[in-house]
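Here the complex is missing a single protein chain, while all its other protein chains stay put.
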Amino acid sequence: MANEKQSFKDRLHEIVFEADTPVGKAFDVTLLVFIVLSVLVVMLESVDSIGGQYPEVFYYLEWGITILFTLEYLLRIWLTRKPMKYVFSFYGIVDFLAILPTYLSIFFTGTQYLATIRALRLLRIFRVFKAAKYLSEASTLYNAIMSSGRKITVFLVGVLSAVLIIGSAMYLIEEGEGSGFDSIPHSVYWAIVTVTTVGYGDIAPVTPLGQFLSAILMILGYGVLAVPTGIVSAELVRGELDELPEVSTQACPSCSLEGHDKDAVHCKYCGEKL
Amino acid sequence: MANEKQSFKDRLHEIVFEADTPVGKAFDVTLLVFIVLSVLVVMLESVDSIGGQYPEVFYYLEWGITILFTLEYLLRIWLTRKPMKYVFSFYGIVDFLAILPTYLSIFFTGTQYLATIRALRLLRIFRVFKAAKYLSEASTLYNAIMSSGRKITVFLVGVLSAVLIIGSAMYLIEEGEGSGFDSIPHSVYWAIVTVTTVGYGDIAPVTPLGQFLSAILMILGYGVLAVPTGIVSAELVRGELDELPEVSTQACPSCSLEGHDKDAVHCKYCGEKL
Amino acid sequence: MANEKQSFKDRLHEIVFEADTPVGKAFDVTLLVFIVLSVLVVMLESVDSIGGQYPEVFYYLEWGITILFTLEYLLRIWLTRKPMKYVFSFYGIVDFLAILPTYLSIFFTGTQYLATIRALRLLRIFRVFKAAKYLSEASTLYNAIMSSGRKITVFLVGVLSAVLIIGSAMYLIEEGEGSGFDSIPHSVYWAIVTVTTVGYGDIAPVTPLGQFLSAILMILGYGVLAVPTGIVSAELVRGELDELPEVSTQACPSCSLEGHDKDAVHCKYCGEKL
Partner (left out) sequence: MANEKQSFKDRLHEIVFEADTPVGKAFDVTLLVFIVLSVLVVMLESVDSIGGQYPEVFYYLEWGITILFTLEYLLRIWLTRKPMKYVFSFYGIVDFLAILPTYLSIFFTGTQYLATIRALRLLRIFRVFKAAKYLSEASTLYNAIMSSGRKITVFLVGVLSAVLIIGSAMYLIEEGEGSGFDSIPHSVYWAIVTVTTVGYGDIAPVTPLGQFLSAILMILGYGVLAVPTGIVSAELVRGELDELPEVSTQACPSCSLEGHDKDAVHCKYCGEKL
């Protein structure tokens, strides 16, 4: 009996956590449909002409989906042998955050809108469609970004310093012109909007000196945009170059030096046969 | 007689479908002129000060060109040995879509404006000017984009999740400030406008917290812009690297040296047959 | 006497056309100062609070500089042995265009503002500071752009088709909403503003469907921005790779086949000694 239950728990584990069997795949696809639905419900609830008209419908839909997700979360904890490992894994945390906002909305009005964090659950989609390949692509991207992390930190500290200094200068130049530069934080916000080439236009310089300085900031931002792109490109290209055949890992039996080419017959340092 | 007609049909096929002979080239150039004209007619028809003044002129022009294109489409079907193959080819579908909107406008007002889809017919231009080279360039681009398809999918899913979550947070922060964040779909639209650095300014944050969060989103979008560029660059660079001659792993049976090119017949060091 | 005059003309040629001697360099630097001044004069003349106050000053300054440049232009023609070659060279055409607008302004009001084309004369700056190196850099850039010309043509035709079709669709969706989409040319203008991530905000969608479609256009433009960057990067990287040591140009004396590595001793096709 214990054995049978165990095997039932095992089969359930296979269905809920894996996507290799037809039933497992069906479970994952159903889950994805519910996630998309739940995100749509939260989004539409906030639209006055839709959510404002039928508040109850959305209230019940929201709670229905949340209870379903809560049951699924508890099921996952029960099914895992080491529950703590799941709870503190990436997916475990995302699954928890996906149900939290609705419960919090009992105490704090509005937090239910944060339930769009459920969108993160959509990352499960990669598990359904040939997960492995996508995960390897994701890790390539992740590695390229991580290994250029220090370069990007240096770059960001530089950009932030520039933005703080130019923002303050613009405040001195444009203050009292009614052009929106009414405090340094606002000016720095404008400098970020400008250097990233977003350019809302809610704050825009009107004095000749201010326009001149912001033209310089734009051209600077223009050249500067090239830097992170160049960093990531070079990192990804390096990934490609690493795949080229390189030095062998063989050590010379006589002098133990390494670094011989793959086609070497004799040690290039002492002349001994490899 | 049948033979003669056949040869006439063959000659016509050469004129309509190929651009090697002077007549075939003249046909293609004439066609391109008509395509440009027809797109201009549709565009100008929508301008009040032009199309609104002489509605009949544009009505007849529009129908004249559509009937010409319809005859050309039927001619192409008649000329092809396997009509279905043409009808369902890329150019066949484009040619059909190019005449569809005008006929639909009999039933639905306004659809005639969709006739700008005729612009796609301009892709025929590559057939007139040394088509092959352009097609090979196009396929290089297409391959680079396709082979980075998975990377870009992973990237887009990540960006969409971020945009949904930040959009919702901004709705909570800015709602009721009259700054345009009046529903989550609107906030998500704003987040996309911001992260892609378009920045219309029709919706822009006004609260300090909202401006702080959107500054983070911009810098994020800034770094993030680097990723697809890096992916495509690396892919195109890899295309260049692949053109370098690759070394085979074969060793010479006489002197055991390696490093021979893939196309080598004799050992390049001792001259022995490989 | 003729000889002396010849040598005087030669010395003058050296001063006017070259920047190697101290006098020649001084001439070029003086010229650059006058070019900058003349561009500033044209710019400030258009500012109401400056040019509108002292119209005569700017009138005489403008004509003074133009007459100086005309004399210099005539001098250059006289000094060159084959005047036609100079007149139709890049610098010759720029020098002529730099004086043309002021003379045209006698007949057409306003053309004097086009005199900012003199800015192109600033390209002479590269002649003063180690011209050769800059010219080689310029030609590297020029080559990279040219050799990716076909790829970029294919890319631009694709982008223009997309912009025409999406622009028309947006006209159908947003027409009559008072959001600026009042004709297809305007909608196409908006689509270009959006896809290039400029985003003025003078025209912006207000309907849910329009906002949805433009969000897709933005993300498309986002990915699409990667393509020309990738093309130019790959082209410049290829320039670097070409500098790597490659195949020798030696042909086999026995079978005349080429493509041997630099370190080959025997022909890799027939085994004959090279």
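Which chain is which? They are A, B and C, in the order written, and residues in each are numbered from 1.
In this text, a residue touches a chain if its C-beta (ideal position, glycine included) is under 8 Å from a C-beta of that chain, and two chains touch if they have at least 3 such contacts.
The model shown is predicted, which means the values in this text are computed figures rather than measured ones.
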Listed residues C:A144, C:I165, C:I184 or C:L217, member touching the removed chain: C:A144
Residue of A:I15, A:L61 or A:V188 touching the missing chain in the full complex: A:V188
Contact footprint on chain C, counting only the chain that is left out: 39, 42-48, 110-111, 113-117, 119-120, 122-123, 125-126, 133-134, 137-138, 140-141, 144-145, 152, 156, 159, 185-186, 189, 192-193, 196-202, 225, 228-229, 231-233, 235-237, 239-241, 244-245, 262-263, 265
Interface residues of chain B (partner: the chain not displayed): 197-201, 229, 233, 237, 257, 259, 269
On chain A, residues whose C-beta touches the chain left out of the figure: 150-151, 153-155, 157, 160-161, 164-165, 167-169, 171-172, 175, 182-185, 188, 194, 197-201, 204, 208, 211-212, 215, 218-219, 221-223, 225-227, 229-231, 233-234, 237-238, 241, 247, 259-261, 263-273
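Everything that follows uses one rule, which is that only the chains that are shown with their structure count from here on.
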Distance from chain C to chain B - Cα centre to Cα centre, in angstrom: 27
Centre-of-Cα separation between chain C and chain A, whole angstrom: 39
Chain A, residues touching no fewer than two other chains: 197-201, 229, 233, 237
